[in-house]
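Shown here: the complex without one of its protein chains, the others still in place.
For chain A:
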Amino acid sequence: MSRRIVISGLGAVCPRATGPTALWELFSRGDAGPPSSLAERIPDAAFVKQSSQLRHMDRLGRIALTATTLAIEDAGPGNPLQTGIAFGSGYGCLPTNEEYLEGILERGGRYGNPVVFQNTVTNAATGYISMVHDLRGPTATLCSGHAAGLEALRFGCQQIEEGQAERMVVVGADTLSPMLLAGLALPEATRVSEAACALVLEEHTRALTRGAHRHAEVLGTGHRGGSLTNQAHTLARAVRDAMHMARIEPEQLGAVFSCASGRGDFDGWEQRGLHEALGAHAAKVPVSCPKDVLGETFSTAGMLAVVLATRALDKGCALVTALGGEGCALAVVLRGGAHD
């Protein structure tokens, strides 16, 4: 990277954990426990107190706002004009579109609910969050499937590298709906969960100057696409690009936070992709699979893995991957601790 970029704020909300510390404790215990249902939702009590201004937000916006608020509180204040937001969501406002369409198909087009309609663009969540936290820098909403969260992180890094922003809030979130769950046709006993995760990224020197806690440094990112029949190779190329940008060799990786989900096809791609990219080191490096504990959280999975990696890392490097079966793969290399 042309500039050193650090993570100075962390925020996460899952059905069984609110905040990075609770998330880490849940993950460290390694016990998924019996889910209340196979599709877990975040309890409403976890949401940040909503101002009257925000009463029209949909669920996607609310969970994303909760995670973002935690991350910004962790990072401390910044200059609004120089702070942007990148939001990634695999399915975005699909549940809201479903709600709106069901209403007008039943009652007729002229009886659409305008409050619901304003949330039928996925960037409504981005806009609401920017209103609450006065984020007036670069803004982007990305929807590249399960990889969208890490893609938002990559975009955030690029905006800082380009000098377009001093800091970027990057967010990943996905919510559930019956239609989505039915459409995905996941194998039985697959635990799926809504979740939101946010990070604050900023240039290293700036974070150092203001005395911010540096949870980790982003050393490199990789982003590739390819045929749906060749996802392992696509992931391998994304990993190689991230390692190349990070200027590290496979032997320098201390851990991999994998997107493996317990589904045979996905996990096969992941395993073959890691072996193709890391060679012999793939068999030696410890691989963690956060979805074993947290369930399938779609675009948020990669971001949650980043939060876990920042907690797990001391001074070593970790690789985080995201692959969702839509042809798109992302990889991020992180280094732990404060390297001044």
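One rule holds in what follows: contacts are C-beta pairs under 8 Å (C-beta built on N, C-alpha and C of every residue); 3 or more make two chains touch, one makes a residue touch a chain; residues count from 1.
Just so it is clear, contacts and distances are computed from a predicted model.
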Missing chain's UniProt protein name, "Aspartyl/glutamyl-tRNA(Asn/Gln) amidotransferase subunit C", "Cytochrome C oxidase subunit II", "Sugar ABC transporter permease" or "3-oxoacyl-[acyl-carrier-protein] synthase 1"?
"3-oxoacyl-[acyl-carrier-protein] synthase 1"
Tell me which of A:18, A:193, A:234 or A:321 is the one touching the absent chain.
A:234
Among A:17, A:39, A:70 or A:143, exactly one should touch the missing chain; which is it?
A:143
Of the candidates A:223, A:240 or A:291, the residue in contact with the absent chain is A:223
The one of A:130, A:258 or A:297 in touch with the missing chain is A:130
Using the touch definition from the top, which of A:19, A:90, A:172 or A:336 touches the missing chain?
A:90
Residues of chain A touching the missing chain are 2, 56, 80-81, 84-85, 90-92, 94, 97-98, 100-102, 104-105, 108-114, 117-128, 130-131, 133-145, 151, 155, 158, 161-164, 179, 182-185, 223-228, 234, 237, 241, 326-328
